[in-house]
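Below you'll find the structure I mean.
One protein chain is absent from this view; the other protein chains keep their places.
Order of writing sets the labels: A, B and C. Residues in every chain begin at 1.
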């Protein structure tokens, strides 16, 4: 069921205004050209009258070369006034990981990557600190230190963007990267920058969410992975989870327990993203898991 | 998304050997006759090469009268060598509830039924004890006491079956009914008798699962709702959940905490069944939730 | 382990500045007078240097009559500068339940009460609507309708307080009571008014939390039971829990799923309160479960 399982597979993600016949006509487009549908999910937002679809199919006996697939599908997509993309299984996401000093999320991603859990390439890790260089390099991944201060932030972001462009990055993961990105930066990768926030959003936005949670006396703490938008901690949520705490837990215990949540919630979100299982629906996501 | 939301809707549940074109051809069958697909889910068991589908569509502009729908679909189903059924939204499940003395599961079902959570009719409650008669009757549902002893069991089951036939029952819910049904009985409603077992199956099959759990010293207890088959507690599982316990919990605490699990797990399973979201796959279920 | 299990039991709840010897001296106070400690829990807030204790003991061979227990303990409590209370197992909490139109929380409390889960008396149910009168009366509990409008609110609260005083109420449960109480009202029962809020606080304070959650696109919804303080939804949290949702869930689904959370979270909080397992620590709670 993973993209990696079949080297010649296509995945179509599509959303458009709802109308009669969408599933049938798209299924036919595939069937008539010899494609075998492996997996199809659809969803209708009945309030917004909007349609969402994910369909994957085998290209083994498909009559259209992979290179011509997009142009072949364009007329249908245009008729439907659709937002859409087709991903071929051979073409991996190229992912940059941004970190600061905490290692747990980076460590988790790199370990899972080494197990083949994510069908991606990771050409580089970027950080405002040098601390995690040995961890990246132990996995053979170049590590770039770009210091960020209030004064140098604009210039630092220019260098970060240049690095990402140079390496053909299509997804950026903020794996406990402790800097807020500018709208110029986030606008460059809409729906393609994934953050992990260490609270159950929308509770405890901003800095020090564990301290906020500790002071408020909640009985559960959470973690949220979301796409980054212009507004801090307001982007579309991909995945969330929680863990129970009690009065016995100190602030350090919250940090420790939260670490386990953060890395698992982020890993789940990355997997969903890399398998092209997520569509945006305004401020929300449709997740075909 | 509930069956009740649209009075003229059809749901097709179908499983068959996997082959190319199944989704497209079924979607076309609907589309060409003017049906608007509301919801489509499919699954392929890649080990068994078996295909499972649930599709619902609006009959508003459908060109075939509801009464002719089955015969119209039969040729396609035959070609696919499919197990299938079509349910029309107007036609409600008719459900009999079997109970003994515990009230919590019956109470939960009747309350949710009164809220419209299940799109069903409940023509009768059957019990081997009179205790819960007032509860059923407070909801205006006839309550039948059929005592069961080792000697009278065969005769009691004959009377139960006659009652169910008389009332056109298509689904039987064992809501903590403390008797084991004979293969003759269970064979009459294959995949249509739903039980709630008060453990995380396959742990603690048989009697007194809370006592078994207490003695074993587990740290979580569970509940399992499953279809009843010939073998005790071995039928296809629909839904399971657990709750955390500790050494502080007495056997009474397990019973109390388990009660909450049982009623919620059973209610979820009933809802899935009544919305025609479950297909059998041998000893397993495919649940399109 | 329930208060009901032993008819002659005392529970001491105590908090005071931390110092050496607190556990030993309190345990001795009990032991030297012939009391058998059944359960002892303590906690130290290491930031605030504050000590919290719950201890229960059998009065069977205790040398001091129950009536003299408070005066016998007062010198020690004074020396420790403690907040404290002693509850005798014979003396039940007297609880008033405030509701509006939703039945699920009231129904849950009354059912559990009938099972003996709470060791309390419920002398009355108060509502601003008549809808739930039959439910209360079916359990033999007087139901008082006191209408509340912006103009009559002050007068309505005076009547509510008079009713509670008349019936010797020591705990008030807001079981989806859809009115905000004035500081005059809440100040009368500090730490003794329990609310259920249908979100994971501090997310989605105020009105329509399910709608807020639906719009935000969260992947989990929650419920929170807390003591009521002057600030809306800001009182000390007793218990919280969550349930997973997805893009497939409509707002109605959130309401339906949330109902199950609300009644179970509220029931857990009531049980903890009635068993005298909760101590206040500023805006937080210490819960000895």
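Just so we're on the same page, a residue touches a chain if its C-beta (ideal position, glycine included) is under 8 Å from a C-beta of that chain, and two chains touch if they have at least 3 such contacts.
Just so it is clear, the model here is predicted, and its values are computed rather than measured.
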| item | value |
| --- | --- |
| Which residue of A:179, A:212 or A:250 touches the chain not shown here | A:250 |
| Contact with the hidden chain (one of B:98, B:118, B:177 or B:200) | B:200 |
| Which residue of A:117, A:131, A:170 or A:234 touches the chain not shown here | A:117 |
| Sole contact to the chain not displayed, among C:12, C:30, C:174 or C:193 | C:30 |
| Absent-chain interface as seen on chain A, which is shown | 1, 107, 111, 117, 248, 250, 253, 256, 260, 264, 289 |
| Where the missing chain touches chain C, by residue | 1, 20-25, 27-28, 30-32, 34, 36-42, 44, 46 |
| Touch list for chain B against the chain that is not drawn | 43, 45-46, 52, 200-204, 215-220, 222, 236-242, 246-248, 250, 281, 283-287 |
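Quick note on the criterion: only the chains that are shown with their structure count from here on.
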| item | value |
| --- | --- |
| Distance from chain C to chain B - Cα centre to Cα centre, in angstrom | 37 |
| Residue list for chain B, restricted to those that touch at least two other chains | 1 |
